[in-house]
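Here the structure comes first, spelled out in structure tokens, and everything after it is commentary.
What follows is part of the complex, with its chains left where they were.
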Amino acid sequence: MSESYIFSKNYINGLLSESSETCLVSRLSKKNTPLPPRVPGGTSVSTDAIRKRLLLAALSKMEEDMLIDPQTLDLKEKYQKNIENFIGTVKVPLGLIGPLRVNGVHAQGDYYIPLATSEAALVASYHRGTLLISEAGGCASVLLSEGVSRAPGFVFHNLADAGLFVKWCIDHLEDFKEAAHSTTSHGSLRNLKVNVDGNHVYLIFEYHTGDASGQNMVTFATEAVIRFILLYSPVKPVHHFIEANLSGDKKASTQSFHSVRGKKVTAEVQIPRHLIEKYLHTTPELMVKYWNISAVGGVLSGCIGTQGHYANGLAALYLASGQDVACVAESAIGVTRIELTKDDMLYASVTLPNIMVGTIGGGTKLPSQQACLKIMGLSGDQKARSFAEVCAALALAGELSIQGAICAHHFAKAHHRLARTKKIVNKA
Amino acid sequence: MSESYIFSKNYINGLLSESSETCLVSRLSKKNTPLPPRVPGGTSVSTDAIRKRLLLAALSKMEEDMLIDPQTLDLKEKYQKNIENFIGTVKVPLGLIGPLRVNGVHAQGDYYIPLATSEAALVASYHRGTLLISEAGGCASVLLSEGVSRAPGFVFHNLADAGLFVKWCIDHLEDFKEAAHSTTSHGSLRNLKVNVDGNHVYLIFEYHTGDASGQNMVTFATEAVIRFILLYSPVKPVHHFIEANLSGDKKASTQSFHSVRGKKVTAEVQIPRHLIEKYLHTTPELMVKYWNISAVGGVLSGCIGTQGHYANGLAALYLASGQDVACVAESAIGVTRIELTKDDMLYASVTLPNIMVGTIGGGTKLPSQQACLKIMGLSGDQKARSFAEVCAALALAGELSIQGAICAHHFAKAHHRLARTKKIVNKA
Amino acid sequence: MSESYIFSKNYINGLLSESSETCLVSRLSKKNTPLPPRVPGGTSVSTDAIRKRLLLAALSKMEEDMLIDPQTLDLKEKYQKNIENFIGTVKVPLGLIGPLRVNGVHAQGDYYIPLATSEAALVASYHRGTLLISEAGGCASVLLSEGVSRAPGFVFHNLADAGLFVKWCIDHLEDFKEAAHSTTSHGSLRNLKVNVDGNHVYLIFEYHTGDASGQNMVTFATEAVIRFILLYSPVKPVHHFIEANLSGDKKASTQSFHSVRGKKVTAEVQIPRHLIEKYLHTTPELMVKYWNISAVGGVLSGCIGTQGHYANGLAALYLASGQDVACVAESAIGVTRIELTKDDMLYASVTLPNIMVGTIGGGTKLPSQQACLKIMGLSGDQKARSFAEVCAALALAGELSIQGAICAHHFAKAHHRLARTKKIVNKA
């Protein structure tokens, strides 16, 4: 946000060429004029409720139809538990890629993967990466760890009270587990970490959440633990808050590399030189050189881990499969490595410490999202770990394809061709 | 990713209770069995192309219909420029909130805002926040700066060559501008920064991109500059890459606070005590206390900036309005502040250095996304700056609502009520 | 390092106004002219050895005397185990402050603290802070945790090998402990963490190191563990390295907030309004307001934690007491908080996760350093935990004093008065 005065000056002068200072100040001031009607809130999806809300949207009939099309109207009850103030659906184009051969601890086989995005070239790029990996015999992908945390905060009068509280909590972990388990059959409290900062105490509760992504599950379980604490702790906190921002919820944070948040997966592949040349039109040596300059570039930019980027693939897959897309903010971190092996293979790996996915709950039961999970054979119970391994394999495919494109000087061209061409040749 | 051995042990033993070590190793090894058919790639959206791809998806007819519904089939050409390997659309439920009164430099007025999400309670929570802000007279929201960068990397034999190259580049900025402008009528090259690391040179080109989000625009322009460099520079780089990972593209990075990436917006509101009580069922004092513990919590977690989280609102709005959802990875950072003023008002502000939005290009022309932009009156030229100010206002609404819920101990309850209730009462 | 071209241009033009491009390039190129004599290396402190080395220093007799003064010459054997290529000693001025009343779990009482520095005003500022704390009844200071880690890295052919290796290691923790303990009577291996990144495995060994700072101790113990691993592990690593940069050794890192490095201490004090006015000439309200803007400033700057700064006090005390001053790089991180309590007291706390101190070993036995430890009564066994609590108390004193000076607009004045005055009045 620190802007050199030169550029600030240009911008400010631009503004002042259109409005006076007084006028700009008045734009920023509070306005007490009456407000237009509120959107009628709530979970109702009745035709009437939808109509009343859409009235405020002030769209043409044709535009309304783009939101509340016949199928959406027909299936509106299916959306009721996932949204309030419902007015329809947004449609995101979907492409299919693959097969992607995954040799995982949990995921095994050749996956066709649906990706939802509006960014031209994204699907084509990941498609290329998956084919490269598959022709090389597939990638190993290993779920290393899993868990979701909730981090309530407690305020005390002083350090001594904070210390007594921590001591009591540590002695009552078994009670906490019992309280937590009373709220869920899928989840389990696995670990407690303690963080004392003066008279503030953060308790970090780490849970296993089964096949659900689990954010709500850990909230409810932690709420039950807090009730137990308030009832029985000999030292009462002055204030308590169910989440005090140490869980990393929906924010990229460095603690992902040191604790548990979602699923931690690492994937690797070894690719013969001729496949690099065939698919990526470049050499292993140049890929390694590019990794050198770009891995350091990531470090200099202050990102968390260092990678090309995982966000494109994760967002497109999360979106297609009913995951919480906001979690891309926390999931899209990690480390990519690219090396040349002694036997002349390109070695590439990705490690993502923070994949937040579930195969039950959340948006996974929505009609089109459920179909996408079915394409991968990853719908329902006992599938979340496999899904996480597929996510890492997909991220690996993306890294190879985009870094290959940059090495072959095709990066701009690919976007040119796919994003701008007036005439699109139908190849299929 | 650092896991204490105790938990790793449990996980590994769990795996070994189901498979032997040998079996696990064989799961991870390369497989040379023949691959199933590739997805027929390309940009074609012909019925035949779609059919051939869907064949591999192996869905039931009913599941296929969830992807390639009649409206989607009817409008398939509309999606052609935004996707490859097309097989239909994913439908994400959409809720409408507001009005949100924004007193911006660019945005002025009362906005109804469409949010697409599958997370229950999200829309209701943001709705509450917008009504609170609006009843307080609206929030100020100011676009502070804008720009998008592309950061090519150049490798030299040694520092001396790198130095000569930098000197030449700095002398030819006007030529670079000309080369860049030859590729775009909307964008303009605004600044050049130089980063030398041993024999590596990163050039950071900063552009204005008008009303487009601009990622492609800056790629094409930078490609033109590189062509100029390769043609005329007296010192030839050994290697060059169009992006060397110093632009922050789709990754949360600390450099956002110090340079230009997208749009930097700050928003603030001052709210009388009685409105905090009425809408949030808590007090300004407790909100301030919570900010203390949660802002420090964010710092301890190692996130970038410190905030409750902006990801939910940004992802839902980006998705509804055809923005690149992968950019949530970089946009969802910033600083939230909450204080008590001398005249007994709650002061709250958010600052987001990295909002990546456009009102033309990308997915903004897709049918349902275009309708969503129309709801806000933010479609087309001269609207991107206003849109960014609305994004910050929305983020502020979300922060107030979620932090209020935590203070009032309603956080878990809200999710309970909205996510789990079997019987949903239709209120509307 | 990213410099705007405008400033790079000025600098480069400045250089070129003095030398030609060719001349600059030749300055940077390798020189194969014969080298002057090497410094005669080694641990000898014989007069002859010193003389031969000083010959190369080419100093006047008077300058030599500043390094190898009579006392230093007399005590030279005392320095022999702490230095190689000995030529004398550097003398750093020492000031005494206090008393500082510390109400710690380990440290109890009123401490006089020696600080070695050449920065004017530093000692006076910390002195003021200690008196303020002491008059308020002292500060609580609590050692929360302790440990030092060493993080060897292992390279494997692939993930499967890495996984087998991790499994074997986890099963042999007791053997590792035994191997580690064979090397030390003071230290003990406490925990093992595992970090897998593709075919790389990092093992993080966490030790207790008694009253020694312990960097060497953990190195020797880890070396013994590695010997055991190489001898018995069924999967041999392709490469192994005793430290692979995950221990945080002498570098500020965010992992300090999530794992163990040295000693983690938190300290707090509650100060009545009139003492703030008397010592700091400002108000609690302004101190809180300043904390708001400066804590966020720290966040925006991308520092680790957020604080005024602890480096001055830690460096001066480490230096005086024979600690490893290089560890200031890792120790000077943490969080400072300042709040107003309901009963009108200023609450202030500091939390430092990474204090690296010992009261035996290292430089603690050097003559003047040992005297400094004696002043505090913190020399020898069973004193390291107390020492760490005193460090945090000192950091708290520094934060109060410097932030008070900024609030009272005395910050510049204090430096003016002490750093620049020609005539210094003798007050003592």
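For clarity, chains are labelled A, B and C in written order, and residue numbers in each chain start from 1.
One rule holds in what follows: a residue touches a chain if its C-beta (ideal position, glycine included) is under 8 Å from a C-beta of that chain, and two chains touch if they have at least 3 such contacts.
Quick caveat: nothing in here was measured; it's all calculated off a predicted structure.
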Entire complex copy count, 3 subunits given: 4
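The definition used in the following text is that only the chains that are shown with their structure count from here on.
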Mean-CA-position distance for chain C and chain B (Å): 39
Distance from the mean Cα position of chain C to that of chain A, given in whole angstrom: 37
Distance between the centres, which are taken as Cα means, of chain B and chain A, whole angstrom: 11
In chain C, residues with contacts to at least two other chains: 1, 4, 158-160, 163, 195-197, 254-255, 257-259, 300, 302, 335, 337
Residues of chain B defined as touching chain C within the complex: 1-5, 8-9, 12, 16, 21, 24-25, 28-29, 158-160, 163-164, 166-167, 169-171, 173, 191-197, 202, 204, 246, 254-255, 257-259, 292, 295-296, 299-302, 304-306, 335, 337, 339
Residue numbers on chain A that touch chain C, as the complex places them: 1-2, 4, 6, 140, 142, 144, 158-160, 163, 195-200, 254-255, 257-259, 266-268, 270, 300, 302, 335, 337, 347, 349-351
